[in-house]
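Would you mind keeping the following structure in view while I ask a few things?
One chain of protein is taken out of this complex; the other chains stay put.
When the chains are written out, they are named A and B in that same order, and each has its own residue count from 1.
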Amino acid sequence: MSIPTNGKRLTPHFESNLPPRNRKATLWRTLFQLSTTIGMIMLMLLLYNIINASFGLVAIDNKIDPASLAVDGVPIEELDQETLITIIKENVSKGKFRQLEREQPLAERTWDEVYQVVIDDVVQPKDIVGTWSLVESLTRKEEIVAEVEQEHPQATVKFTSWIDPQFVTSPQSSDVLKAGVRTALLGTLLIIAITIVIALPIGIGAAIYLEEYASDNWVNRMIQTNINNLAGVPSIIYGMLGLAIFVRAMKPITSGAIFGFTDPTTANGRTILSAGLTLSLLVLPVLIINVQEAIRAVPNSLREGAYGLGATKWQTIWYHVLPNAIPGILTGAILSISRAIGETAPLVVIGAATYITFDPNSPFSKFTTLPIQIYQWTSRAQGEYHNIAAAAILVLLTLLLSLNATAILLRNRYSRRY
Amino acid sequence: MTRERFDRQLQLLLDQVLVLGSMVEQAVLDSLAALQRRDLVAARSIYEQDIKINKKRYSIESECVTLIATQQPMARDVRFLAAIIEIITELERIGDYAKGICKITLLLSEEEIDPILIYELQQMANLGLDMLRRALDAFVDGDAVIARQIPMEDTKVDQLYNQLYHKLMEQMTTDITTVDRANHIMWAAHNLERMADRVTNICERIVYVATGEMKELDTT
Partner (left out) sequence: MIDNDLNFAIQAQNLNIFYGNFRAVKDVNLSIERKKVTAIIGPSGCGKSTVLRSFNRMNELVPSARSEGQVLFSGYNIYDRQVDPVEVRRRIGMVFQKPNPFTKSIYENVAWGARLNGFKGGIGNPSMDEWVEYCLHKAALWDEVKDKLKQSGLSLSGGQQQRLCIARALAVSPEVILMDEPASALDPIATLKIEELMRELAEEYTIIVVTHNMQQAARVSDYTAFFNMDENRAGYLVEFGPTPQIFTNPQNKLTEDYVTGRFG
């Protein structure tokens, strides 16, 4: 079978074009490097901003001199409960007073308790007269101290890290110095727990069905297309969906009424359960797609090997496909959870509470989450709220990274076997 | 077509077998001519040329083995190569018969021989060589039909041999002094009769290549 060339011998001509080819190659490589660098720079800027705001100098002043509160020359330590209550009423905002009454009417509290309220909320409110970022605090320390000396002679300047254990364990408070993220953190954790428990089994199950069992007819193709599209739907629409179905239509279930929980504050269904269900829906399409990819990535030769030994479809999936797909499934889980943790808009629509001070203790509690808390703090005018917002962001990032790290560790542990 | 190179190698091999065939044929003719002329020098020369026949046979055989090892021949190809190895062996034997006749020429040297006897030997040789030529042609063509027919002519050669045998026996019993000469002539005739048998073997191989059957061919 010789190739017909009429016996001639052709000598082709190649022109050396190595320099322009190399130049082009270098150009593309530089562009890619550049995009990576830009990404890294953005990331660095973000971190810088957050850390900058999370630590710094703060100048604190006592709002009201305890002595000035004395009525008719009698110091507050000796005043009776009624008078104390009056003092409280006069010195605290209406909203705060109502909140105190709601928690427990002041008249019904002991004298000690009322006195403590006076100390905490009237005398102690430490007025923050100024906060500075980390960089400023480190570079302009003497100037700042002098400034404060001048304007607020009674104020003290000290270096705080806005993020500290107390920050994480304290509940919400309108006092910046005392405010903490415990309520929000617990809300986030509970909601994510519900999301995981609901979304993971359904998502993995659906993916297994679609990849392994479903035949290739138009119904299944339509389902697949819909799932792909749902992954791109804006999250606020899920919020509206959740509002309509879980909060309103399924009110008896989500508010816990049919289970016997009759907390009037959650009778409208704006509970952790609703939030968890909504986020599950939100996260399900992305999860299904990722798990499908993971299952698809398992080589068919493994399945054939199992079938060849007389295994049923389910045995093949359970003993071979799933274990080999675990790295991909965990990746999908990480992506979904990360997305869910950061969602704010749909939860606002569902009805996250704007101000709660007690911990959520059941799926039927009112809730707030870390992103919502951050949002609320950043939208306040006072500068000091931005600092604790930054601190809350650090908490959120830490939570996210530790969840991711756990999943990555699990993934590595399972991948190492092969 | 695939295996062009292999086909060329097989063709070259076949050519070499034909060369060997003609060498052997020439040797038989020359040995009988030398006997007739009582040419001792020629006889000795032909005798020594037998080495070339042997060398040729070994070289062909070695090439066959190489092709078997390197080309993994199957079916007809492998039968062909197996047949060649056998055929060149038969040809080499025929060459040895020619050498034998030369030896007899040398042994008979000056002795008187009845020309009719030599004439009859030549007839046997011609018949045998004709069979050989046609057999080698049939081998080139892969013609099993002709190959089956050739062995039947062996009877003619056998008849001539029997004739010669009786004549010599008569001669030997009447005149004892001729026994030595007669024996040598008998031996030459025997060689030529065996030559025809060898051609029959060659024909069996030709049929084998064509049909895959290994069978003895009837010489009756």
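Basically, contacts are C-beta pairs under 8 Å (C-beta built on N, C-alpha and C of every residue); 3 or more make two chains touch, one makes a residue touch a chain.
Keep in mind it's a predicted model, so treat the numbers as computed, not measured.
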{"item": "Among A:Leu189, A:Ile202, A:Ala231 or A:Ala311, residue touching the chain not depicted", "value": "A:Ala311"}
{"item": "Interface residues of subunit A (partner: the chain not displayed)", "value": "215-216, 299, 301-312, 315, 319-320, 323-324, 417-418"}
{"item": "Touch residues of subunit B, complete complex, unshown partner", "value": "1-3, 6, 72-79, 211-212"}
